[in-house]
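Omission of a single protein chain aside, the complex is shown with its protein chains in their original locations.
Order as written gives the chain letters A, B and C; numbering starts at 1 within each chain.
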Amino acid sequence: MNERLKSLYQTVILQKSREDKYVGKLNDFSLEFRAYNPMCGDQFDLQILIEDNSFKCLKYSGSGCSISRASAAVLCEHLQGVELDTVRQKVELFLELVDADSDKQPEELTDDENLLAFAAAREFPERKTCADLSWKELLNQLDTLNQS
Amino acid sequence: MNERLKSLYQTVILQKSREDKYVGKLNDFSLEFRAYNPMCGDQFDLQILIEDNSFKCLKYSGSGCSISRASAAVLCEHLQGVELDTVRQKVELFLELVDADSDKQPEELTDDENLLAFAAAREFPERKTCADLSWKELLNQLDTLNQS
Amino acid sequence: MDIDQVKSQFPIFRQKTPTGKDLIYLDNAATSQKPQSVIDAITNYYSKEYSTVGRGAYWPANVNTVKINQVRSKVKNFLNAQSEKEIVFTAGATDGINKIARSFLAPKLKSGDVIMISQVEHHANLIPWQELCKAYGTELLVIPVLESGHLDYEWIKQNLSERVKLLALSACSNVLGIKNDIKRITTMAEVTQTPVLVDAAQVLSHNRVDVQEWNCDFLVFSAHKMFGPTGVGVVYGKQSLFNEMKPFNYGGGIVKEVTFEASNYQDIPHKHEAGTPNIAGVLGLGAAIEFIKQLSQNETDTHLEELTNYALSSLKAINGLKIMGGEQDKAPVISFTIDGIHPHDISTFLNEEGICVRAGHHCAQPLLQRFEVPASVRVSFAIYNTKSDIDKLVMALLKTQAFFS
Partner (left out) sequence: MDIDQVKSQFPIFRQKTPTGKDLIYLDNAATSQKPQSVIDAITNYYSKEYSTVGRGAYWPANVNTVKINQVRSKVKNFLNAQSEKEIVFTAGATDGINKIARSFLAPKLKSGDVIMISQVEHHANLIPWQELCKAYGTELLVIPVLESGHLDYEWIKQNLSERVKLLALSACSNVLGIKNDIKRITTMAEVTQTPVLVDAAQVLSHNRVDVQEWNCDFLVFSAHKMFGPTGVGVVYGKQSLFNEMKPFNYGGGIVKEVTFEASNYQDIPHKHEAGTPNIAGVLGLGAAIEFIKQLSQNETDTHLEELTNYALSSLKAINGLKIMGGEQDKAPVISFTIDGIHPHDISTFLNEEGICVRAGHHCAQPLLQRFEVPASVRVSFAIYNTKSDIDKLVMALLKTQAFFS
């Protein structure tokens, strides 16, 4: 096991990909969308309940590699309880974290270990789409929400 | 003027390309066809009067390079008076004469100087289509005649 | 056959991967590596005698025109076609299938007609027909594939009818690696006078093809999967069909006379080759055919069969590894899954070891749905692969498994 790989699949990612805390369906939700990567077949359905102007409850279901699963799980965890106003900012921060073209070091962006784990994707550009699949689609949804 | 070119454009070819003995239209003809090279635009209309089972009279009109013009002229001259039975043989001999892939030397095929002049086309494969344009189309016509 | 000697003709294997490993290239079903002779044919053309073809009476245009015709002849012999007129150069297999769909089939389709394909088709041999069906109210009939990866030949017999206006079928699945019995199918199709198009994309690097023996009406392939360059392929078509159908494209080089009122077309195959062709690509394809011919077909067969069998038994020994499809009529293409590890993660781990495999749906989503697998790992072999490649693959898989357990 080399160091590059180790950093990509840190304990955080392996753990989160196995956790089922956020796996499932909501009975009641405000927003539902599918994050799908046609190149590899990874596919997740995300559901979000919005109440009191914040993300009250999030769930995901579907299948994908360990990185995309962990990323969906961390999305749910990280945005749970977050106010609508600050959601976009948090999503954009995550997207910058995994973006090898960013001129900021990951540590300058956050000290949240669960998020930082994904920064290793910068070293594996072909896995970036796994790391940011659900996040990118959420950003699209926010754009659509804003327009309507 | 190098030797290769000289042999291609021997006096025969230059002369025949300027002769107008066979240029024109027949009032009365048995066979009329167009020899056309879409790649270079050379285009000749040939008319043949067949009487007493032989090529009685031949004429051509149209435009083309000196080699294709000379070749049409020599076709008319060479086939004038020839019996139907032997036309194909003569056409095929000419086609072999200009064919670089033939394993016969031109001199083995004929001692007719007017025909031999075209053998230089063997050295200029890109001019072969000029040398054999009218002849090839005549062969097509003979095939069609035979079938009908 | 001396595989080391063969492999040494492929310059890519001379270097290390970015992680410092030997390159173990096992994605040959996607595209194959290039021998030096193919690269040289291209470089030579661009640096020593570059020109267009078909027009231009100067050197080097005359030389290149002759060479392109020679390659056409080589392709004709390679496929055992009857004539050079049956060989049309395209941009690849996908391009070829789309061209036949538009120029041959579309103009004669009417609602109520049927197009038949199979469940193992690559998207390239599925979506063009699906779109025709949408546009013309035609029905798409799909030959079911058995658990073994074989087509249900009985089903074909029962469902073929005069209504079927085309049967489009791959000679070998790019996921399961199971070869279809084309001869058997064309024999059935003859009865109903259904033209048969063969997608031969997967077979030409390892199998000889004889279009006369197969008696197919069309056959397509891409050069890049048989050691040739990208951006070039071939459509073989029977002369009568090539003659009757509309030109594949309209433009320069296909016309006899043109006025603003009308144009008439050159004879086949030129009628179907509008525009400046991929000349470097065609020359490279010629060199690729020479490369294949210079290998002994028997020894190639034996080598690839041995490799495939060795890989099958080595892979099956891995706990939780499942191979898709059976082992009969098997080309050197193996798809599998491993319990609890996603194919994409496997691919990343293997890449660190310099091993290239494909993870995903391999442009055959309906087939994966049929086998109820969202994604698989695919390994596929070519003449330059060795048993040692497979040993390293297995080792790396075991290491990956250890990490994820």
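Rule of thumb we're sticking to: contacts are C-beta pairs under 8 Å (C-beta built on N, C-alpha and C of every residue); 3 or more make two chains touch, one makes a residue touch a chain.
Here the structure is a predicted model, which is why all the values come from computation and not from measurement.
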Interface partners of the hidden chain - shown chains only, full complex considered: A, B, C
Contact with the hidden chain (one of B:Q15, B:S30 or B:Q43): B:Q43
Identified contact with the non-displayed chain, of A:E51, A:E108, A:E126 or A:D143: A:E126
Residue among B:L46, B:C65, B:L79 or B:L97 touching the omitted chain: B:C65
Absent-chain interface as seen on chain A, which is shown: 36, 38-40, 125-127
Touch list for chain B against the chain that is not drawn: 1-2, 4-5, 8-9, 14, 39-43, 63-69, 124, 126-127, 130
On chain C, residues whose C-beta touches the chain left out of the figure: 11-12, 15, 17-19, 27, 30-31, 33-34, 36, 38-39, 42-43, 46-52, 55-59, 61, 91-95, 97-98, 101-102, 119, 122-124, 126-128, 130-131, 140, 142, 222, 224, 229-232, 249-255, 257-260, 262-263, 274-281, 344, 347-348, 350-351, 354-360, 363, 365-366, 369
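The rule we apply is simple: only the chains that are shown with their structure count from here on.
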Separation of mean Cα positions, chain B and chain A [Å, integer]: 78
Interchain centroid distance [CA atoms averaged], chain B/chain C, Å: 46
Centre-of-Cα separation between chain C and chain A, whole angstrom: 38
Residue list for chain C, restricted to those that touch at least two other chains: none
